[in-house]
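With one protein chain removed, the remaining protein chains of the complex are shown where they sit.
Up next is subunit A:
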Amino acid sequence: MTRPEMADETLFLLLHNEMVSGLYRAAEHGEGENGRCITKLENMGFRVGQGLIERFTKDTARFKDELDIMKFICKDFWTTVFKKQIDNLRTNHQGIYVLQDNKFRLLTQMSTGKQYLEYAPKYLAFTCGLVRGGLSNLGIKSIVTAEVSAMPACKFQVMIQKM
């Protein structure tokens, strides 16, 4: 039972890395400015997040409130995608949530510490979109950003837009 799980985790990791480098290579060959790559990655994550959340919430009970939804993202959603939970969830109860992952699966292969820190944002854009897409399908408009101070720990900040 563990063998198939290992395979798909590595598959996603490698595919994700290729996706990032592929997009940047295409940008270098003149298909638009460099700044758009992060947006493209985020939009990809958005669409994937929408589909994923539909599949994951198919059998779960209805969510009570926003906090319930954020907890679902931190526990079940993160576990299914990255095989671990979010380590820390903080909120100011006014629509800002900070999700802290101390060992983010997509960054562990890169470094532990400050090496390659400047490249980290590229590899977080897809996941930001993933969270934003998932939340959007659950009825929450948000802006998701990520920051890394020391690899492989990173923080995702979710700002809920009140409509």
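Side notes on the structure shown:
Everything that follows uses one rule, which is that a residue touches a chain if its C-beta (ideal position, glycine included) is under 8 Å from a C-beta of that chain, and two chains touch if they have at least 3 such contacts; residues count from 1.
Note that in this section contacts and distances are computed from a predicted model.
Entry comment: the absent subunit's protein name, as recorded by UniProt, is "Trafficking protein particle complex subunit 2-like protein", drawn from "Large ribosomal subunit protein uL30m", "Trafficking protein particle complex subunit 2-like protein", "Cell cycle control protein" or "Nucleolar GTP-binding protein 1". Mapped onto subunit A, contacts with the missing chain fall at residues 47, 50-51, 53-55, 57-58, 60-64, 137-139.
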